[in-house]
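Below you'll find the structure I mean.
The other protein chains are all here in position, but one chain of the complex has been omitted.
So that you can tell them apart, the chains are marked A, B and C in the order they are listed, and the count of residues begins at 1 in each.
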Amino acid sequence: MSITYLEAIREAQAKALRDDPRVFIYGEDVGKFGGAFKATKNLQEQFPGRVIDAPISEDAITGFAVGSAIEGMRPIIEMQFADFSTVAFNQIVNQAATLYWRTNVSCPLVVRLPCGGTSGSGPFHSQSLETIYSHYPGLVVMTPATVEDAYSMLLEAVAIDDPVVFCEHKLLYYHLKAEKLPTEALPVGKARLVREGRDMTVVTYSAMVHESLAAAEELASDGWEIEVVDLRSVKPLDTDTVMASVARTGRLLCVGEAWPWGGVTAEVIARVSAEGWGLLDAPPQRLNAKDTPIPYHPNLWAAHRPTARSVADAARRLLRM
Amino acid sequence: MSITYLEAIREAQAKALRDDPRVFIYGEDVGKFGGAFKATKNLQEQFPGRVIDAPISEDAITGFAVGSAIEGMRPIIEMQFADFSTVAFNQIVNQAATLYWRTNVSCPLVVRLPCGGTSGSGPFHSQSLETIYSHYPGLVVMTPATVEDAYSMLLEAVAIDDPVVFCEHKLLYYHLKAEKLPTEALPVGKARLVREGRDMTVVTYSAMVHESLAAAEELASDGWEIEVVDLRSVKPLDTDTVMASVARTGRLLCVGEAWPWGGVTAEVIARVSAEGWGLLDAPPQRLNAKDTPIPYHPNLWAAHRPTARSVADAARRLLRM
Amino acid sequence: MLLSRVLEEKLASLYRAGKIHGGVFVGRGQEAVSVSLGIQLRKGDVFAPSIRDMAGRLAFGESVLDAVRTYLGSPLGPMRSRDGNVHRGRPQEGLLPMISHLGSMISVVNGVLFARRMSGAKEVVGATCLGDGGTSTGAFHEGLNQAAVEKLPLVMLVANNFYAYSTSNDRQFACRSLLDKAIGYGVQGVEVDGTNIIACLETIGGAVQRARSGGGPQLVIANVLRLCGHGEHDDASYIDPKLKNSPLGRDCLKVSEEMLLREGWVNEAQLAEWRAEVVQQVESAVATVQREPAPDPYQHDWTAVSSRHLQELHADTSA
Partner (left out) sequence: MLLSRVLEEKLASLYRAGKIHGGVFVGRGQEAVSVSLGIQLRKGDVFAPSIRDMAGRLAFGESVLDAVRTYLGSPLGPMRSRDGNVHRGRPQEGLLPMISHLGSMISVVNGVLFARRMSGAKEVVGATCLGDGGTSTGAFHEGLNQAAVEKLPLVMLVANNFYAYSTSNDRQFACRSLLDKAIGYGVQGVEVDGTNIIACLETIGGAVQRARSGGGPQLVIANVLRLCGHGEHDDASYIDPKLKNSPLGRDCLKVSEEMLLREGWVNEAQLAEWRAEVVQQVESAVATVQREPAPDPYQHDWTAVSSRHLQELHADTSA
């Protein structure tokens, strides 16, 4: 038996619903239909009254989740695509994110965002929005890269008392498989060393973990040992693990699928430069998507985001510095 | 005669309306009332039919501007507070910002955002939102720090063919004064060296330019010469001027009023670290607001954002590194 | 009503004396509307007031101290100096603290009501208020529609005071009456003269009652003028004198007092006594709060998430 990233997300939701009567799911087409990506398939049947179709009203969907969270429920809301969370933006960053700070009442909700590019999806069904949510205080932003993390982090997202923006990568939904679901997991807030090496550290997250691992593999055949760190959550961001890795390797490349201006890669480099200056043997580098909307055509799309190829190229340049 | 930052903004709008029949102003209470901050005072009278009160519909206000821009108009829209642009977020980042790239038709509009903290304004009337707009491709993000720039950059914002997010700082509205309006100006995209020095570079923008200058003044009495760079626009970001300054001083402190995660200070440090590594004699540092909503009480507010005092402290620490 | 009026007058005078940072927003003239809602809500209900609902808040049970502490930024207030003026509440007591973005509390009330339904609570009502201008927001539309789809016991009270800040209704909407919106959501709608306390109590009370007994969402349009500026910084010179001089321009408090006198329920002396008592109550609250300490930023707990272990420690590397 094997289980996909998407199935892990479904299983995590099923478990959350099973274990905790405060959990419910609300979103467009999440009910009988099981969601646009089938992440809630069969859940309405199994948990009658707790998996609820919403009108096309992302703002109100989010406000509704906040209200129920105030009352102690643990809502999971699904945006059909991360891109549509821009019309729920205000409720996420100003309502959910400020509640605890303002009132001392916590706001335990999970916003599931199907993120990231897939071929042919174009400018409005491909966005990676971790940056805009991480910038605002009050949110936890998770970016699982593996089937196991998709499962365990979603469970943890439901369990913690703060609003969580859960960035699932659509490209991983069907292709990424694991043998079984994990029974234990690193806590949220901890990055994971996914590959050891001594020549360079690649810090990355979400789908780019896999591109980076492929690049590391490619470089291994040239004799380079590349260490890869999967951030897992980008807020909080586990600077310690990053720094420890850079201390070993002396070189840092940050890779992200989001746009280049001011996101995860800038944040990681700013922290390492400020606090780990002495650890670096070469200037820290980064690789992001291009600074344009995400193109529709597969050729353009493949050139727009970092890939194993461009990560390997950037790594080679950095190794020569 | 002297003119305030706010009056400069009004004068720039008057001039734009006078010189270019394609310009019009649209926003809540901008008409006869002259806007919540009086930035459009008397303009409706002077330019009948071209200064138009909108319903409380930030999303539709922005879409309306996009439509008129498609037709060749040059709309200036006012958000009553920057914070309310979160409900126009989708139209700004997905409609306005993508139009040129998608269609080759440019989208010349200006979104005026009264930004930044003032004492007693609290979490929803104090936000500095340059980060979230700069992250998205397709927007120009201006952050004028002086009366002269408020005037000349707003005129340039109207003149250029792209959507501009114009971040005005409310704290500067009434207090900041100049003798007269400028007749020439640095082009948008160029940072300005506002104070020369050889010991350290402080890179900053908007109201923090003044806190940084005050800090530089304070340090001057200890014999330190601090160079201060005003970015003026944060997207595009003038890396060259920053780098040239760091080349002279060897030390970099970035100061911003926005929240710490991501953002202008991270972006500047990431660029300088990646491209100007050899120029630095010490780790680049930054200073931002705290990672919480902006507090209401003046005491808390003053501690939440960087001030001359905390900039000077951070600078002293960096000078010792 | 009287307490609300006196308290707000005091806050306005503190504002003029420079004792309050930020804005002061009062509900002068709208007290009959507001109190008629607040008074019909009970413990276990949920209420998300607007900026003009001092009267409704007090009637719902908010204390004068909570209001004054929030305005003066006392760390002992419910918002602990963090948020101010009208942005106060106690969510766990059913009083939701508004965020500024108009319309965005409606769906939050819906969520509370949904949770109550899930937990089996019965006869709960959720109420929220907006002005005429607030009806133009997307959030109003999504929220009211959501309540209708979920058949929630929501009372959506719109105080139509003919202006949104300076913007008159003709620049805000084009329907003949805001009441015409009810049918488009499939909710019941009623309209009332907001200067008439008896009418308000009846009409708003009826709506609350219908919501409580399963009648689904209720839209109430109360027509009234605000007898003040948008905030205390604003002289409201834009308000049409014709409206001011119309019956809608009457002061609901005066109307109420006159009625009480006319009906012989009170006499002038009693009224004066009430007022004196209320003034005393307000003055003593203000005096108490003014003696309270200011917040200390160095001792302040600067954490934005409640999961302490997930707090970003590296957030500000230099501070």
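Some notes on this structure:
Basically, contacts are C-beta pairs under 8 Å (C-beta built on N, C-alpha and C of every residue); 3 or more make two chains touch, one makes a residue touch a chain.
Since the structure is predicted, the reported quantities are computational estimates derived from the model, not experimental observations.
The undisplayed chain touches these shown chains across the complete complex, A, B, C. Annotation: of B:V66, B:A82, B:L129 or B:V246, B:V66 touches the absent chain (contact as defined above).
The chain not shown here is touched by just one of A:R22, A:R74, A:R112 or A:H125, and that residue is A:H125.
Contact with the omitted chain, checked across A:E11, A:D53 or A:E275, is made by A:D53. Residue A:F84 is the one among A:F64, A:F84, A:W101 or A:Y205 that touches the chain not shown. Although one chain is not displayed, its contacts with chain B can still be listed: residues 24, 49, 54-55, 57, 59-73, 75, 87, 90-91, 94-95, 97-106, 137-140, 160-162, 187-189, 235-237, 239, 270-271, 274-275.
On the side of chain C, touch with the chain left out of the figure occurs at residues 136-142, 145, 148-149, 151, 170-176, 180-187, 216.
What chain A contributes to its contact with the hidden chain is residues 28-29, 31-33, 36, 53-57, 59, 81, 83-84, 86-87, 119-125, 253, 259-261, 285-293, 295-300, 302-304, 306, 310, 314, 317.
Assume only the chains that are shown with their structure count from here on.
Distances between chain centres, each the mean of the C-alpha atoms, put C farthest from chain A.
Of all chains present, the one whose mean CA position sits nearest the global mean of protein CA atoms is B. The geometric centre of chain B is 34 Å away from that of chain C, both derived from CA atoms. The geometric centre of chain A is 30 Å away from that of chain B, both derived from CA atoms. Residues of chain B found to touch two or more other chains are 59, 83, 86-87, 123-124, 259, 261, 285-286, 290-293.
Counting partner chains per residue, chain C shows two or more touched chains at residues 79, 82-83, 87, 99, 101, 138-139, 303-304, 312, 317-318.
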